[in-house]
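Read through the structure below, which is laid out as structure tokens, and then see the notes.
One protein chain is absent from this view; the other protein chains keep their places.
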Amino acid sequence: ADKPVLKFSSVVSENDIRAEAFNMLAEKLSDDFEIQNYFGATLVPQGSELTAIQRGTLEMGIIPPQDIANQAPEWSIVTAAYLFADTDHMLDVMAGEVGQELDQIAADKLGLKILGPVYFGTRQVNLKPEKQIMTPEDLKGMTIRMPGGDAWQFLGEAIGANPTPLAYSEVYTGLQTGAIDGQDNPLPNDYNMKFYEVTNQIVLTNHLIGFDLLTLKLDIWNEMTPEQQDRFQTAANEIIDWSTQKHLAREEELVQFFKDEGLAVYEPDRAAFRDYAQAKYLASDFAESWIPGMLDKINATAGN
Amino acid sequence: MSPEFSLAVAIIVGAAIIGLPIGHAMIVASLTYLFVSGMDMGIAAEQMLRGLYGSYVLLAIPLFIFAADLMNIGSLSDRLLGFCRALVGRFRGGLGHVNVFSSLIFSGMSGSAIADAVGMGRIIINLMLRDGKYPAAYAGAITAASAIIGPIIPPSIPMVLYALVSDTSIGFLFLAGVVPGLILGLLLMLMNAFLARRYDFPTEDPVPLNALPKITLRAVPALLMPVILLVGIYGGVTTPTEAAALAALYAFVVSAVFYRSITLRDTWRTIRSSARSTASVGILIAGALVFNYVITVEQVPAAIRGALAGYDLSAWQFLLMVNAVLLVLGCLIEANAILLVITPILIPTALALGVDPVHFGVIVVVNTMIGLTTPPYGLLLFVVSSITKSPVAQTIRYLMPFLGIMIVGLGIITFVPGLVLWLPRLYGYGN
């Protein structure tokens, strides 16, 4: 019999580490399913993966937590600046009790099976002006491009900057001409988009651990045998782990690369940034939708 | 190719032949494809609406249309016309030269060929048609041909897309586009001079030299427009997309406040007509977004990858083949789709054969831009035909010689890499 086809749409480009990982996933599961990978948001426009899965025109996707939070506001907690100390902390939390609670919400409210967080780098501030940045106050008055949407713009405010939305493809020229002072992205993105050609420094703020969620339509998951589910989850864990390690290694080597390119790359006073951002988030509307006690649980996981 | 896909292609061709507007034809064909494949027809709505909603750079199109319309109803374009006549009108086909030359200037501020055609192109077309001295379709053809220079000379949206998929420096890519852009401009002017002689286009009455200072002074507000936009973009005031709004504001302020040459009533009429033009152009983009879904689901790119793998090519054979394939695809597929979907398939082979990635990027971008003017699916072709209100077939007839000379230009760009890479190397590329 024909294997069920799973159309998998992602925004990552064909030469991305994650594209390689998703091809590995298709390979590993090829006995049970025919996973068709579409890269570069060619199948589904960026931002509509969630509704496409819900409507049944797409079976798999990687979805930013910000998009999930649109429909399930409880998820907005993982979009907050400085929630996670580092990548390990994020992985621990998402694999633990908090992650299970959030996954259950995604299953009940949105009909999604969350297979795991796909890490793509830690967001850092990348600036054209040469002024040294140690605290959020130093970013005051600087126009920083953040992705469109109020959750993203608030992230910019939470690190003390003046956020402005701008198309990703226009960021390079915006930096070149000075229309914007800077932008925030993980180091691999700074490299891929050549932002280092037109900027002078990278402030290692570590303000957000960037990840998308590898998701499958829940109905398909529920129709699998327990053995199939087990194989699926194991394969997903393997490729997520492989991709995460690759990204961490890449980030480490890129610090040296950017230094060699003549950029100043340094750590600011992260404690000052963390205090400033957490106060902003707790006073915002976003925090109202967080599940009581979840923040404490996440903080308690730190350092494990 | 599945029977469903063949049916969709047949419907586009058939519907277009019997005169269904192109935008509707693409939507109708895509909907039919979804229907006969047993898929959710709501996908068409999703692709169109989410695609239009999310493509921020397209928002420049309505405002460049609006800016050009304001220039036309005010006295700005008259002043520009007077200046151009005085300067190059004495040559045969003078306004054709002006058309190409203005595209070269404006390519420095616009990263999109469509924006050039609907913005600057629209203004020059009106100048060329005002006295009935040029066939409307000729004005449209030379506008379409010169508009493709816009994204070859920096800034350039297509080059940004190529850099994204190819891991190449945007800065060096931008530099690499300068010489090819100038070469194409020169070739188009040569062709215009040749055709002007052949069709016996008019020369304008020579303007006495002592009148030149006054005419120049009168044209200063219009001539300042590109300067203001360049300062706006390179001075960091606006993004390339926002520059369109600045252009419209400038045209409005100069015409309405400074010269008092337009009234509120004129302005409202202009806004209405700009909105109508926006809709005519926009529905083509909407249709293309929907049809691209069909192409993606049909895995057309994978089929091309498979076809290419079967040959054992040398570098120059490969480049020749790439040019042929992209020119053919440019007749059928939208430019962004070629850049984002087809190019990644070709890059590994190019690198393996020792083709320089920056050079390859320029070849690909020039190809896709030429593709904007080739029938049956050539967005620029439709856009200029709608501006000149002349039949597409007429435009194609006048476009053919320009297409020919651009393909010659493409050949030079492809097989003389030194020309393309000269400027980037001057600034340290590959050192």
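Here the chain labels run A and B in written order, and each chain numbers its own residues starting at 1.
Rule of thumb we're sticking to: a residue touches a chain if its C-beta (ideal position, glycine included) is under 8 Å from a C-beta of that chain, and two chains touch if they have at least 3 such contacts.
Please note the rule applied: contacts and distances are computed from a predicted model.
Remark: of the listed names "TRAP transporter small permease protein", "Malonate decarboxylase acyl carrier protein", "Cytochrome c oxidase subunit 1" or "GsiB_2 protein", the one matching the undisplayed chain in UniProt is "TRAP transporter small permease protein". Of the candidate positions A:23, A:46, A:135 or A:153, contact with the unshown chain belongs to A:153.
Of the candidate positions A:23, A:70 or A:284, contact with the unshown chain belongs to A:70. Although one chain is not displayed, its contacts with subunit A can still be listed: residues 51, 54-55, 70-71, 141, 143, 148-151, 153, 162-165, 179.
Interface with the hidden chain, as seen from subunit B, comprises residues 11, 15-25, 28, 31-32, 34-35, 40-46, 48-49, 52-54, 56, 58-59, 62-63, 66, 236-238, 242, 244-246, 248-249, 268-269, 271-280, 282-286, 375-376, 382-383, 385-386, 389-393, 396.
Following the convention adopted for this analysis, only the chains that are shown with their structure count from here on.
One simple way to say how far apart two chains are is to compare their mean CA positions; for subunit A and subunit B this gives 35 Å. Note for the complex: subunit A touches subunit B at residues 13-15, 38, 40, 42-48, 51-52, 55-57, 148, 166-167, 169-170, 172-174, 176-179, 192-194, 197-198. Every residue of subunit B that touches subunit A in the complex is listed here, in rising order: 39-40, 42-43, 46-47, 50-51, 54, 56-57, 111, 155, 157, 160-161, 163-165, 167, 169-171, 233-241, 292-293, 296-297, 337, 340-341, 344.
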